[in-house]
Structure formats: C-alpha cells, structure tokens
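Of the protein chains in this complex, all but one are displayed in their positions.
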Amino acid sequence: MTGFLALFRRLEGPQTLGRGPGFWALFALVLAGALAYPLFSDGYTVGNTVYFFVWVFIALSLSLIWGYGGSLSFGQTAFFGIAGYGYGILTINFGAAYGFTFIALLLAVAMAALVAALLGYFMFFGRISGVFLGIVTLAVTLMLERFMAQTAGPEWRIGAARLNGFNGMSAMPPLTIPWFGGPIPLFADIGLYYVVLGMLVLVYLALRMLMNSAFGNVIVAIRENPERAEMLGYDIRKYQLITFVIGAALAGLSGVLYTVWGQYITPSSMGMTAASLPLIWVAVGGRSDLTATVIGTLVVLSGFQALTIYGSQYALVFMGVLLVLTVLIAPNGLVLGIINWIAKLVTRRKQEAA
Amino acid sequence: MALLQLRDVNKHFGGLHVTNAVNLVLEQGEIHCLIGPNGAGKSTLFRLILGEHHPGSGQICFAGEDITALKSFARIRRGLSVKFQVPGVFKGLSVRQNLEIALQSRLHGVTLGREIDRLLAFLNLEAEQAQLAGNLSHGQKQWLEIGMAIALKPRLLLLDEPTAGMSPEETHMTGEMVRRLNAAGMTVLAIEHDMAFVRQVAQRVTVLHLGQVFAQGSIDEIVADERVAAIYLGQAHA
Amino acid sequence: AENPIKLGVLEDQSGDFAAATIGKVHAIQLAAEEINKAGGIMGRPLELVTYDTQSDNTRYQEFMRRVLQRDKVDAVFAGFSSASREAYRPIVDQFNGFAFYNNQYEGGVCDGHMVVTGAVPEQQFSTLIPYMMQTYGKKVYTLAADYNFGQISAEWVRKIVKENGGEMAGEEFIPLGVSQFSQSIQNIQKAKPDFVVTLLVGTAQASYYEQAASANVNLPMASSVNVGQGYEHKRFKPPSLKDMYVTTNYIEEIDSPKSKEFYAKFKAKFPNEPYVNQEAENSYLALYLYKQMVERAKSTNRDEIRKVIAMGDVCMDAPEGKVCIDPKSQHMSHTIYLAKVGADHSISFPKVWEDIKPYWLGDAGCDLTKKDPMAQYTPSNPPPKP
Amino acid sequence: MRKEVILTTLGLRAGYGGKPVLQGLEIEVREGEIVAVIGRNGVGKSTLMKSLIGLVPAMSGSIVYRGEAVEHLPAHKRARLGMGYVPQGRDVFPRLTVGENIAVGAAIKGGGIPEVGRQRVVGAFPILGERWSQRAGTMSGGQQQQLAIGRVLIADPHMILLDEPSEGIQPNIVQDIARNMVELNRRTGVTIILVEQNLDMIRAMAQRAYVMDKGRITASLTHEALDDAAEMRRHLAV
Partner (left out) sequence: MDIATLAFSALYQFGDAFAFLVLSACGLAVIFGMMGVINLAHGEFIMCGAYVTAATVHAGLPLPLGILCGTLASAFVGVLVELLVIRHLYERPLDTIVATWGLSLIATQGTLILVGSTMAGVGTPFGSFQVGAYSYSIYRIVLFAAALGVLGALYALFNWTRFGVLARATIQVPHMAAALGVDTRLIYSLTFACGAGLAGLAGGLYAPTMTLVPTMGATFIMEAFVTVVIGGADVFLGTAPAGGILAIVKSGMTSWQGQLFGQIGLLIAVIIVVRVLPKGISGFVLRERT
C-alpha cells in the first residue's frame, strides 16, 4: 500500500513541470474536456485529432531519449516503421479475429523494442555517444528506408503480406475489439479516439513516474555528465540502453497507431524528413519536459496543418520563419518559454503585492 | 590489512610514460596524501584506480580483489568514491538533485531527504540548494563535489585537490572533515598541493615524481627531505 | 444559384515533385473556369477545394480525409507519385469517395473508387519498344528508378523485348534521389546496347542525361517518363537529350489544332507556366470527362456515375485526340505520340498511334463492372483468376 | 610620488540573469600596483574579475580604465586596451596545442608569437616549452594553470587580472610565479589585480588588498595588515 502511494508521489518532482493541486485540477479539466469533446464535434475533427495524438508518442520517445537522456536519436522513425510494418505483416497474415489486432499491436511494439535492444547494445556498450549516436541511428533509418523502397517485386513478401516497395503497404485491418455478434472495428473516429487518448494518458503518467523516480534521476545525470554518473556507481550503459528501448517502444506504438489510422505504411515514413520532424516538434515544445513535449507537438502539428490549409504556397515559408523565430525567442522551447514567462509574471506580481 | 594495492602499474600516452612501475599500498583506515610536481601523474593514478584509464601493465587490488579489469561503476560499487580535480557536478541540475543522485542508491524516501538536508548544511550550501549546480562559484562547486563523493559512504575516498580555491579557513575545515570521516572508518587518499592541509591530515605521504614513487614517509620526513624540497616544495617549506 | 459541385484538388505545389505537378493544378483551374463560364455542370457551378500536399504522403492522408469528411466534395483529383496514391486510396475506399488519378504510372490499380486518366505501361511500351528495336537494334539496356514504377516498367520492357525477339544487354535500378551516374554510364558502355531505356524518375535522377552526354555515351534513348513529364529537353542544355524517344499522350509541342488551342488557352491564363506536360493535359481532360459522366448520370453519386462508365462509351475529344474510359479497369485509352528529341532539343513526331487501350488489367481479370477488389496488381502479382 | 589611477569602478553592479552579484562595488587601482582581492567562497570575486574584463556585463555603474569608460566595451576590445585575464579554472583551449594556445594569446599583437616573448614564457614555465605541441586538454591541472598564465604574459598586457593563479600549482612553482610576477611588475610596471586564497602568495606579491563580502568591498588592507594573521582570519572567517 505504501509502495503504491510512493508510486503516485512520483507523479511530480523536479524532472517534470507541474505540481500541486492546481496543476492536477487543470489536468483533470483538460482530460474531461478531451473526453467530452468528440460528443460536440464532427467525424473529421475527431479523426484528425487522433492523427495528432498518434504522433505524440514518438515525440515523447524523443523527449525521453534526447531531452532527458541527452542522446540525439535520428532513429525513432526506424522503430516507427518497423512496428508499423510489423503490425501490417502480422494482421494481413493472421487476420483480425478475436481481438488479434491488439496482440499484433503489442507484438509489433515488442519487435521495435527488440531491434532497439540490439542496436542500443551495439551503440551504448560500444561507447558511442553524442552526434555519433545521431549519425548511426540516422544511417540505420536511411538504410531501412532504402531497403524497403526497393521491395516492390513479388519476391518481397512475408506470408500473405507484400512489402510493396516505395508505394507502401496497405489494406491491413484496423484495430478491432472482439464483441458478441462480430468484432467492432476502430476506424479513425470516436472509437479509436478514446483508445488512443487512453493510451496517451497512461503513457504520459507512466513517463512522469519514471522520470521522477531514481531511474529518471540517473538518466538526467547521464545527460549532464556521464563520467560523473558512472563515478557514482551507475552502469550508465545499462540505463542508456533501457531508456533507448523504452523510447523505441513508444516510437513503435506511434508507428502501429499511424498504420492503423490510415491503414497504410510507407518507407518514406523512415526517410530523412520523417526522421527530422519529431526533432522539430520536440525542440519547439521544449524537449526537456514531458508536458511541454505533448503540448508542443500538438501545437506544432496543428499549426503546420492549419498553415498548409490556409497558407497556400507560402505555408512552408511561414513554417520556416516560425521555427526560426521560436528558437530565437524561446530558447527552452515555446511551451517551456511561455510557462517560464508566466511563472516570472506571477512572482513579480507577488513581489509587487508584498 | 592493505585496502588498496597497486603493483607495478604502468601507463603510457603515446610516447609519454606517465606512471612508471608504481607500487603503492594503502592500509585500511589511514589517511594517505599523494603529493608531487605538476604533471607527476597523480591525477592519472587516480584515473587508473577508478578504471577510467586502463594500465598498460600492472595490477590494482582493492580489498583483496583484483579490480584491474573491472569497469568504473563496478569499482565504485565495491566501495570507492572520488572528488575530481576539476569539479564534475551535474551542471544543469539543482544542487539538491546533485546530492540526491549521489545518495539514492543507498537511501530512500524520508531518510533520503533528511540526509540531503544534513549534507547541505554541512557543505554550507543550504541557501543554494535550489540553484543549478552550474551557477555555483568555483569554490562552491568544489564543496558540492566533495559532498557527492562522501555521500556514497565509500570505504576508500579519493580526493584530488579538495582544497583548491578554498580559503585557509575552509581548508582547515575540510581537513577536520576528512579526519572525522577517517575516525568513522573511512580510508582516504588525497592529492594536495597545500602543505598546511597535508600536515593537518596525513598519516603517511607519498611523493610521486615523473610517474614514479619518489619518496614515502611521514609528513615530517618528507618535508625534511632535501630532494623533495628541490623538486617540489621549494625553500619556504624546507 | 444552384449549389455548387465541389471538387477536391490534392496536388504537390511544393517539395520534390512540384516541378511536374504545379501544371496539373493549373490545368484543373483552367478547365473549371471554362466549364463554369459555360454554365457549369447541369447548371451547378464547380467549386475547387485545393490543398497543397507538399510532396508528402502524410499530407495526402490528412487532406483526403479533410476533403471527404469535412468539405464533403463530390470527387477528388489527387496525386502525383504512386506512393501518394496508395497513401490516400485506403481513405477514399473507407469513406466511399470518388477519386481521379491523373497521372501516368506503373498500372494495375483495380479500384472502383478510382478513375485513372494517365497512361500505363502497356500503352507506352507496346508502342515504343518495338519501334526502337526496329530502328536501332535488338540489344536493350534498361536504366530504371528502383521502386514500384521503375521495377514494373522494366518488367514490361523485358517482356516486350523478349516478345519481339530482342535481348536485354543489362538492367540497372537506381535508388530515388541519386544524382551521380558515372558508374552506370560505364556499365552501359560495357554492355554495348543498341539503345537505352531510361525510366528515371524525379529531378535528381534526371541528372543522368547531362552526365551521360558529357561522357559522350552517344546512344539512342527511349523513355516513358522523361520529356513528357519533366520536360528535360527544356531544362538541359542541348545536345544532352539528343536521340531521346518518348511515348507520351501529350506534350505542348504536339501540332494538332486541338492541341494548339489548348496550349494557347493555357498560356493565356498561366503565361509563366514553364511547360504544359502530359499530366496537365490528363488533369484537364479529366474534368471534362467528369462533367460528361455527371451529366449523363444526372447525379454526382459515384454508383450512378459508374453505371455510365460501365456502358463503355465515355469518350471525348481531348487535346491529344480521342480518349475513352475502359469500363473494366476505369483506365483510359490514349493517343500515343512518339516524340523524338533532336540535337538542338527540338521535338519531332516520327509516329502517332491512335486509340491505344489500357488492355492489361482487363485481360488479367480485373472487371470493375462485376467486382471491386480495391487493389493494385502487377504482372507478377495478377488478380486471382475467377 | 603617487602614480596615476589606472582603474576605477564606481557603483558597479553586475551579475547573472538579472540578479546582481556585485552590489555597487567600488575599487581604485593605481598604475603599477599589485592589489589583492580576498574574500570567502561565493562572495563575487570571480564575478568582479569577469565584469572588469567584460565577460559579465555591468548592469549599472562605471568602469574607467586609463581614463576611458570601458563598461560598454566588449571583452575583446578591453583586451586590446591592454587587459590580460587569467580565469579561475584555467579555461585553456583543450583541443589546441600548447603552442596554439599561446598563439591565441599573442594574436592581439598581430603576427605570430614573438621569439622574445616565447623565450620569456618558456623561461618562466619550462614545461610549456617541453610540451609545445601537446594538446592542452591533456595537460595536468597545474600545467594548464601555467599555460593560462603564460598565454596572457605573451601579449605584454598593461594590467593583469589573476583569478586564483596558484590553484593546483605545486608549491615551489607558486613561489616562482609570485617572484616572477613581482619582478615583472618592477621591470615593466604592469598593474596586477590578484584574487587569491593562498596567503603566502598574497604576502609575497600584493602591496595592499581589498576584502570583499556579498558583492561589496568591506575593507581595504595595507601591506602590514596582510602580515597580521589574526586580522586576516577575521576577514576570511566563515
């Protein structure tokens, strides 16, 4: 029981923004809003929101590995792709009956984690760090992309599933909930929305607990000074590896959900652009905090989409300008910047009042 | 009983022979000071003991176990701990968190918090506990680094120039601290250029010169040694 | 006025593919303007809902949902790369949309939700390859982009070369985005073919021509994509595309009155357009086909429209000549022009084939009038035999 | 005969992130003086040195150097006016060789390293000559400190700001440095501001001293007071 309580105490701490009843009240409010909102909205908006949510997991994975752990990984999209293809291959071969889709989801995520464990072992136990980590992960990602892009031929099939090269793999079933009188498929609207929202809340809270635990302390310590962390008796390679694997699993989850959302996965989701985008979201939001990452990713995604819709040919130029300005004006990321600014205002008020 | 034993430890960097067949025995419970000219190889010796460098040849034993091939963290877990010459605090974390990370493998929950408070008071960093460690003054960083080293409650504490940048008063306090820790059973190996500190704490002194043990003995013997004066102490201490 | 007919337009106006696709958007705008001036479709004006998909597959997914769910368009004109088409196709299928893919591609899409107005390999290669073999010889070297389009096209070339008693001197696949070709040039010289089939895609790969010319390769070339899509003969300095033969269903140099009229209207509205390519013409005629189908079905309902297609007589006089929709595959027959690039990069047309049918899908067993598998097939992965 | 004033600060406030550490600090240094600044850890000594050279901007107040207000000049312009700065914690360029580090110091004068200057620096710190093409980051702590001093001396500065130069240096070289500095001061009339904890060094070098606490000067000591151990302890006690 006390252990259980201690776990909950971990929900807040120096590693994550937001604490106290005020924050949690706000959290509950936002959550309630998120739960209620599909009832007042149309199918497109809900489906589109699911789409944004899907990307938050990969952003969180990067926040974990890069923001907290200090290792820049360009490889998150590789895990994204592996899990996405994994889900496609499994469900195309074994179908969607008896809720197998959820098992396929778990297996696909596990597949990404396994690859990450191998790659991570190779890197961290080989003491690869810094930009070199970035370049190795990028190389792996690009290799996967190039490889998958040329699998158009009929020889590239796994069971009934054709990899189908650059054009991508499609026609995998959506997630289904087994039910009396036939399974309920979760197409990209309200059903999938609640499932993904649930996952998001769970992952967010779990990561908060993780980062505020002793484990999280070690992770940030390694970011700050790996040598010192090791000299406090921590096997930093093991910590880095575990973080990397957790991150890969999250990226994989994103990949599966993306595949499920559009019933499609393509090699270009592992390309250079796809690999850089999560870095942008995370950096713009504020990479060293989970909450900032979530908000930042959602803001950037919807902002960029809105720009694309209304910005005509200038959309990309605006995006570029916004990115540059954000970096210049808000060094810690947009969301963290705003939060810090508000905090400063509040303390000044208090001082003036006093 | 010997707690730490170095046997014929050699280390090269390119053509530079930095430690040359060093033999050193550290008895359980002693305070041992390592002195010697700049570049003698003192810090390198620490790094060899800690496993950050690996010796070209020779053997390092700790508490009767050969640790030459062990990784750093494994050595630390066997009861070593270090304060580096250049403070390696976690700059982006608060002072309090720095100590927490050092302590958390030993303590949990309420006791952890209490121990952090105690250490903060001891290090005179209470006022700075919420500051980022990177924003401390040089001396304050040294204190914090010492705090992290002793937080591990090691069997053998390695201190590389613990009093650099401290005032005479603070140096004296550090010396007292070292003696208290020692009285509580901790073995200490300290590198120092401040003879007042060495005089205050050292039970035995080893002089390292050009990577070799040059002289060894009590502080009085060392200070009286003209060869040591010539290479290291100069006239003032002679 | 009547409530408008809404058409979604999803094309890449920025990013990698923009060079070949901005013209498609313009062509649709031109056709819509003309149709609206002439009173719309059944008296209803056309309203275009256009999004820039930025050469990014995920944008196609986002915006296909948007046009279908939010904007509730009656039909969508979408996609340049095959990958983008495959990205949006599941969404069109799921939301029961109706999409026009106005692009030449590797063929094989058998999907009742789609109408394809672009040319497919059997139309371009069954004409091109025999001509080349007769003119230059029977040893053929294929240099193709290493992805679905290139691989499937190369398969077609291989098949037709064999059928005509020729021999493949070599085959090489180039990953997308590669721009350096010294090794390939040497491979070609080593194989000593009579001509080279270049199925190079994307702006980076087009660099081959300049590099081959400067290494003095001096072999005739045949292609189904270049010139007609990426107007390489306008972009590179002569004579790097000398002796290049392309089968295309339209390029702006075509000298017929219909073509000239189309080109003039296009240039009048978009004077800065660098080139009016086959995809632009495909897009333009697609809108007129749609008009005809809606008017005949008296409805924008897809199922009603498909009944019209099933009659097998949806045809029109397009700028290229007469075109008809094949009811089995919902692909289109084309007039195929053989364009030859001269040493000064001028275009001549040694040969024209009229009414070349997209026969393969139908022959292989795709019959959308009976069954809608919503899938893409290839010669090596044909539809299941009934 | 009283020499001209070379440096004055008036109401100097400076600090980090909007929080002043120096709280209206005032000092006055005359041409050719060697003045020490002493004080406990964290009172702002290093901040003072940094704001004199221009690495910490002045929030208010003025710094007048040789009759010119310099508080708005960037660091490199002040360096070109003849200020030399030896930072606490050495800050050598780790991936440049010793020679290149010194070349950076010499760059203000234009051209390469003057041979006379090189002779002088190597004469004062022979280890720098021996290790001329070793990368500075791999030098021992004390060697780096010597390099940091040599790097400033090469440019013949008019005024030197020394922040704890004795830190990490072996005792006999500390004595040498003190002697060299005093000798340099006699020979060239260079002005020196010295932040130091090592009382021996202060006594050997400084003509007078300021005592600093909490960002202000709290006392000004004459040379005689420096020799008074009790007085000193009073000022430096924690």
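Every chain is named by a letter (A, B, C and D) in the order it is written, and numbering of its residues begins at 1.
Everything that follows uses one rule, which is that a residue touches a chain if its C-beta (ideal position, glycine included) is under 8 Å from a C-beta of that chain, and two chains touch if they have at least 3 such contacts.
What you see is a predicted model; the values in this text were computed from it and never measured.
Q: Given that one chain is not shown, which residue among A:118, A:135 or A:160 touches it?
A: Candidates A:118, A:135 or A:160; residue touching the omitted chain: A:135.
Q: Quick one: which of D:53, D:70 or D:149 touches the chain that's been left out?
A: With D:53, D:70 or D:149 as choices, the missing chain is touched by D:53.
Q: Have a look at C:19, C:35, C:154 or C:287 and name the one touching the chain we're not showing.
A: Answering carefully, the residue with contact to the hidden chain is C:19.
Q: May I ask which residue of D:100, D:176, D:213 or D:231 touches the chain that does not appear here?
A: The single option touching the absent chain is D:100.
Q: Among the options D:45, D:118 or D:151, which residue touches the chain absent from this view?
A: Of all options in D:45, D:118 or D:151, contact with the hidden chain holds for D:151.
Q: Quick one: say which of A:17, A:54 or A:72 touches the chain that got left out.
A: The missing chain is touched by A:72.
Q: For chain A, which residues touch the unseen chain?
A: Counting over the whole complex, chain A touches the hidden chain at residues 72, 122, 126-129, 131-132, 134-136, 138-140, 142-143, 146-147, 150, 272, 276, 279-280, 283-284, 313-317, 319-324, 326-328, 331.
Q: Tell me where the left-out chain touches chain D, residue by residue.
A: Its contact residues with the unshown chain are 53-55, 74-76, 79-80, 84-85, 87, 91-96, 100-101, 103-105, 107-108, 111-112, 134-135, 138, 151-152, 155.
Q: Could I get the residues of chain C that touch the absent chain, sorted low to high?
A: 14-16, 18-19, 22, 146, 172-175, 177-180, 182-184, 186-187, 189-190, 203-204, 206-207, 210-211, 213-217, 232, 234-238, 240, 272, 274
One rule holds in what follows: only the chains that are shown with their structure count from here on.
Q: Closest chain to the overall C-alpha centroid, by per-chain C-alpha centroid: which is it?
A: A
Q: Of all the other chains, whose mean CA position lies farthest from chain B?
A: Of all chains, C has its centre farthest from that of chain B.
Q: Report the inter-centroid distance (CA atoms only) between chain A and chain C in whole Å.
A: One centre to the other, that is 37 Å.
Q: Taking each chain's centre as the mean position of its Cα atoms, how many Å separate chain C from chain D?
A: Whole-Å distance between the two chain centres: 75.
Q: With chain centres taken as the means of their Cα atoms, state the distance from chain B to chain D in Å.
A: Roughly 28 Å, centre to centre.
Q: Among the residues of chain A, pick out those that touch two or more other chains and give their numbers.
A: Not one residue in chain A touches at least two other chains.
Q: Quick check of your reading of the touch definition: is the inter-chain graph here a line, ring, star, complete or other?
A: line
Q: For this entry, which pairs of chains touch?
A: Result for touching pairs of chains: A-B, A-C, B-D.
Q: Provide the residue numbers of chain B that touch chain A in the complex, in ascending order.
A: Going through chain B, the ones touching chain A are 50, 52, 71-74, 76-77, 81-82, 84, 88-94, 96-97, 100-102, 104-105, 109, 148, 152.
Q: Please give the residue numbers of chain A that touch chain B in the complex, ascending.
A: 6, 14, 214, 217-218, 220-221, 223-225, 227-236
Q: In their complex, what parts of chain D are in touch with chain B?
A: Contact set of chain D toward chain B: 16, 38, 40-42, 46, 88-89, 127, 138-143, 145-146, 164, 167-176, 197-200, 233, 236-238.
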